[in-house]
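The following block contains the structure, expressed as structure tokens.
Of the protein chains in this complex, all but one are displayed in their positions.
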Amino acid sequence: MTGMTDRLHTLLAPGRTRALAGFALAAVLLFAVAPVLLSPFRLSLLAKFLCLAMVAVGIGLAWGRGGLLTLGQGVYFGLGAYLMAMHLKLADAGPGGVPDFMSLYGTGEVPWWWEPMRSPAATVLLIVLVPAALAGLLGWAVFTRRVRGAYFAILSQALAAAFAILLIGQQQTTGGTNGLNGFRAFFGYDLTDPVNQRMLYLIAAGVLLLMVLVARQLMVSRFGELLVAVRDAEDRVRFLGYNPAAVKTVAYVVAAVMAAVGGALFVPIVGIISPADVGVVPSIGFLVGVAIGGRATLLGPVLGSIAVSWAQTSISEQFPSGWIYFQGALFIVVIAFLPGGLASLVRRRRRRDSAASPPAPELEERPA
Amino acid sequence: MDILLSQLFAGLSLGSVLLLAALGLALTFGQMGVINMAHGEFMMAGAYTAFVVQGVIGSAGISLLVALPLGFVVGGLLGLLLEATLIHRMYHRPLDTLLVTWGVALVLQQVARDVFGAPNVDVTAPEWLSGAVTIGDVTLPKTRLFILTVAIVCVATLSIALKATPLGRRIRAVVQNRDLAETSGVSSRGTDRLTFFIGSGLAGIAGVALTLLGSIGPTLGTSYIVDAFLVVVAGGIGQIKGTVIAATALGLMQAFFEYSTTASVAKVLVFVVIVAFLQVRPQGLVTVRTRSLV
Amino acid sequence: MRPRTHAGTRSLGALSIAALAAGALTACGAQVDTAGGEPSEATGAGCVDTSGDTVKIGFLNSLSGTMAISEQTVHDSLQLAASEINADGGVLGKELEIVTEDGQSEPTVFAEKATKLITSDCVAAVFGGWTSASRKAMLPVFESQDSLLFYPVQYEGLESSPNIFYTGATTNQQIVPGLDYLAEQGVESLFLVGSDYVFPRTANKIINAYAEAHGIEVLGEEYAPLGHTDFSTIVNKVRSADADAVFNTLNGDSNVAFFKEYSNAGLGPDDMPVLSVSIAEEEIGGIGVENVEGQLTAWNYYQTVDTPENAAFVEAFQAEYGADRVTSDPMEAAYDSLYLWKGMVEKAESFDVADVQEAADGVSFDAPEGTVTVNGDNHHIAKTALIGRIGDDGLIYTEWSSDGPIEPDPFLEGYDWAEGLS
């Protein structure tokens, strides 16, 4: 009897069907309901939010599960976005052409490191590879030296600051503060066309769902358990014969790639990428939704991020400075008093009827 | 040669500014593990204190001297408030203090914007600080000499206070071993508050001093906070000495890189050097070894 | 412009199908086909409702974030112009209904809010923007939605869009007259200091070309990151270069740090004057009058300009927002922009974008700065250049003025020495 119930539980309760149902519901909402209900403007706003939510999925994995408080996701978001933007600029300029801003403000010559982005295939490849390589190198270097916790957070923040300054300083090749904008086409398809805008939304929705699936697989896998173990007691894991640096680096790289893909899709949807979207402040901004939704949960970061983006847009429409107070207050209240995010409220209710529950949201490691 | 000396001074001066900004953090982050992103906003509060004091007193010469201790108190009280309402419940979650205090920073900035208006305000430098001291062909602005002095006085006072007074011994005791200190009758609650008060107060002093150099606006703190944290991290936590050396080194590096390249490149280079340095010494310049799992 | 709408849709669909769950998408693909069969031209200005007693216009300024410092003032003077116009009977008899949006100092938000104003609020025109980045971000939006933006700030030129009216100065109305003035004063060497972004970089390119053609030596060119607060190294460089004058294109807070450092280092207008193009009355209070007194600026308007229109403008502005408030060039340009749009609409007798564009040429307004006239070719405004000197009261007094309004020339096509710049 008990065995039967147990088996039923493992089959049903700990998330499998619930996750499937949630996933199906999300798919229906994103693919069927939203496109019908929302005006083209609202739909492309939602598409933008979905791109930001992709960054959140990665942060949920790295920070929520791995304890890596990365304050520099703007760097990877920016890498993906700029690589895509470079391709779009070159494509607009035509074969052998020079992007408009380069002839206006620069030397009128395309620098060598822009050239690979003439090829659409190379661009897509590099959008994944460049952030992965950078995150891999940096993560490995930093984590093997056991730079962690606050140190890692501050370093990643400095990285975001440096990246933004670098972009601004290289105006002739990166567009400086103006960033890159004024794209006409996305892989040959007119960006002003509402039909194509809608397709971009659908692509963003699909990619986001795909990322959630990837994140889910990582979270329920042995790797996911190991990641939580590393987060909570890194040294203990080391004494079991694992190299925690490798575990963390993997999570960091995955988060970086997700941010980069989000950035790459952000560009054709929003039509601009500038250093204002990649520096210190937007990098912390990515965390707001994650913290509010529930950092260690699967869907919390996604829903939180979308909700916060939505709130930002609608609150600032009503009260311009109100949004700042609201954002600050949200951060303070949720993190100080509800560290598990809103998801922990849901879970608290759920826990009563489910014996086996996924790892609860954690508290950070104790200071040394 | 002259330019070398000028740059040397520029670097030292920038170092002293960074040191003032980072000194309070060295206490709150280094000694207590609290990552206070609102530290920059406490500096801003100090700067606005100087502005208000000048409005009340009028005379620039006296108001600066009044504003320095008052800025300390204002910054300190803000810190105390923050500690009592939020931080004290989060000592076991250092990373979360970062996010909470960032929220606080946002709110404080907007408060400043709503109270003092969006445009920047100005504090007039006193007569006795206008102009420069010229040694040979090297010009040393008096304001920068003054800030250098303030930084030295703050460091000296703080080290003496930490080493020689009962208060300082209590702070160090709690930092080194909270449980032990508590069983020995040291009130760690009280000590935490006191440490936070002093650390935040130092931010207030830094803010007052900065009015001599730059603009006073709601975002004053954000320009310094990243650098200030880097100074503390590079210096190594737990000792003022490391912070002093790191601030000086960063200032000199920025000044000389900037002279030979551009300000933007210099800033990026400084970041790169720090990241590389932390590869070599992940615990920073000066470390206090403890048996705990670092 | 829209080469392959249908094929495009399907291929993009296929692309996503490859990446995604096929079922969900096929359902949607069909839907997209029906919904998107005809790309509608009319999503944009087409939805402007002029049937009632009111007409909507949008104000888009940063009311929060780092740029709020400057943009709030522009917003204030736009509000002033709107209430004046409404008190005077509106535009074509219709009262202006203002929709305000906050650009949050972020280019992407400007693009987003511009889209919202055009497509959701259906405004007839949008007024606002400050940084080049925000304008560049909005430009594609206004072009693709075929709506109108009135941009009120002096900028780096090299741009001309049928959907934007530039009511601030372009380079030949500010930078070039500034250089003319300096050359006239016998300046033979210059040091260039600027923030690291597009306006200073472009301005300095122009200055270098001008200097080369006019025998002026450029002794140095330094850029500080936006928000840079430590200018001791840059001032050291300026001092050791010992130029006749400094041309300053720094932006925002950096000016405060720069001028404090400059005067603390013992430099002043007598030994090495600084000509600034981004310091207006509004900023002087924050820098501290004692640090900039006697220094030069180049603009098209000062609060002290002696015209009856300006007297009325300053009086109205201070009555509305307080006697301690000052007026500045971008505020005045914003104020003008609303009146210029009113003039265009009334000349066209229509709010329609195409009609307004058609009617724009030659529309003029007796602005506080003097009479300004719209150039229908490049959508810039003919304006008089004024070099000013900062007085001990924090106001700027005209020192030199161009011979009447200068025709806008955003690409500097009328200047031989500027060949090859654009």
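Each chain gets a letter, A, B and C, in the order it is written, and its residues are counted from 1.
The working rule: a contact is a pair of C-beta atoms (placed from the backbone, for glycine too) under 8 Å apart; a residue touches a chain by one contact, two chains touch by 3 or more.
Throughout what follows, contacts and distances are computed from a predicted model.
Hidden from the displayed complex is a chain whose UniProt protein name, among "Urea transport system ATP-binding protein", "MrpA C-terminal/MbhD domain-containing protein", "NADH-quinone oxidoreductase subunit L" or "Cytochrome C oxidase subunit IV", is "Urea transport system ATP-binding protein". Checked against the full complex, the one of A:Ala164, A:Leu200 or A:Val237 touching the unshown chain is A:Val237. Contact with the chain that does not appear here is found for just one residue of A:Leu71, A:Val228 or A:Val278, A:Val228. The hidden chain makes contact, of the residues A:Val128, A:Ala141 or A:Val220, with A:Val220. Mapped onto subunit A, the footprint of the missing chain covers residues 217-218, 220-223, 225-226, 228-229, 232-233, 235-244, 355-357, 359-360, 362.
One rule holds in what follows: only the chains that are shown with their structure count from here on.
Inter-chain spacing, taken between the CA centroids of subunit A and subunit B, is 33 Å. Rounded to whole angstrom, the centroid-to-centroid distance between subunit B and subunit C, based on C-alpha atoms, equals 37 Å.
Touching of two or more other chains is recorded for residues 64, 196, 223, 225 of subunit C.
Within subunit B, contacts with two or more other chains are made by residues 110, 113, 222, 262, 264, 267. Those residues of subunit A lying in contact with subunit C across their complex are 27-28, 31-32, 35-36, 39-42, 44-45, 48, 104-105, 165, 168-169, 171, 176-179, 181-183, 187-196, 198-200, 202-203, 206-207, 209-210, 270-274, 276-277, 313, 316-317, 320-321, 323-324. Residues 67, 69, 71, 141-142, 145-147, 149-151, 153-155, 157-159, 161-162, 165-166, 168-169, 235, 280-281, 284, 287, 291, 321, 324-325, 327-332, 335-336, 339, 363-364, 366-368 of subunit A are the ones that touch subunit B when the two sit in their complex.
Across the complex, subunit C meets subunit B through its residues 64, 66, 68-69, 72-73, 196, 222-225, 227-230, 232-234, 236-237, 239-240, 253, 255-257, 260-261, 263-266, 282-283, 285-288, 290.
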